[in-house]
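Starting off with a structure, shown below.
In this view, the complex is presented without one of its protein chains, the others remaining in place.
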Amino acid sequence: MNQKLVNILLVEDDEVDVMNVKRAFSKNNIMNPLFVAGNGIEALEMLENQIIPLPKIIILDINMPKMNGIEFLKIMREKEKLKNISVFVMTTSNEDTDKINAYNLNVAGYILKPLSFEKFLTSVATLKNFWQLCEM
Amino acid sequence: MGNFSILLVEDRVTIIENIKGFFSENETRPTLYSATNTIDAWSMLEGFSKLNPIPKILLIDVNRTKEEGILLLNTIRNHPDLKSILVFVITDAAQETNKAAVLKLNIAGYIPTSFQSQELYYCFSVLNDYWNMIEF
């Protein structure tokens, strides 16, 4: 991943959370191109109609209007072109059912959004190190 | 987060010892099981020596286990109780013959490493941070 910056798609409906991710990315010097979709339907549209270049990584919220994260993940995993993308869930939902559903749909990680920005920075730094370790 | 166990599929004793060494110095100390081949691994997942609870994480070098490793991962992905296992492929093979095949199986990470102790320690400290951040 160091050699070439892969595209990242953030699927998130909360404006502040989007700002949060952008800010944490820039503080952690994550330069990857970041695209944003407000819910599952929007994300599918962007991916299927090639409005954005195909991302290697998706950061996915669960509780969203129109189409939630789990529904999006189900559809995505059935599409030949999209099924191999690495998905990281980032949510406030601490429900076991959400965790089980997400892992059954083979997400690479399920991350709880921490309350404080400082903790979020640390989480993003950990993610960055992990992404740099992996070949995609 | 918290308690989790790892199943390592690896036939080289020194590498197993190195990984064990890393975790023995580590505060969180996940339980580490190891299998020297895919048959043993399968019996620990769904056979005579079935582990309880099922490990959350599987580490495997598909470039050593060849087709059998890929077959194991395929079987895991199609098994209702095992499909949610997080799979990390850790390999020192230079050729990438199996990379595309395993990336199709929604593994959580494909990680090239030399297995030299310093590199291995760095790799596991990143992985360990990541495992401690995500929810299971």
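Which chain is which? They are A and B, in the order written, and residues in each are numbered from 1.
In this section, a residue touches a chain if its C-beta (ideal position, glycine included) is under 8 Å from a C-beta of that chain, and two chains touch if they have at least 3 such contacts.
Everything that follows uses one rule, which is that contacts and distances are computed from a predicted model.
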item	value
Protein name, per the UniProt record, of whichever chain is missing from view ("ABC transporter permease", "sn-glycerol-3-phosphate-binding periplasmic protein UgpB", "LVIVD repeat-containing protein" or "histidine kinase")	"histidine kinase"
Chains in view touching the one left out	A
Option touching the unshown chain, where A:Asn20, A:Ser86, A:Asn101 or A:Ser123 are the choices	A:Asn20
In subunit A, positions touching the absent partner	14, 16-17, 19-20, 23, 63, 92-96, 113, 115-118, 120
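Here is the rule we use: only the chains that are shown with their structure count from here on.
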item	value
Whole-Å gap separating subunit A and subunit B, where each centre is the average of the chain's CA atoms	23
Of subunit B, residues touching subunit A in the complex	77, 83-84, 86, 99, 103-104, 106, 108-112, 123, 126-127, 129-130, 133-136
Subunit A residues touching subunit B - in the complex, by the definition given at the top	77, 83-84, 86, 94, 99-100, 103-104, 106, 108-112, 123, 126-127, 129-130, 133-136
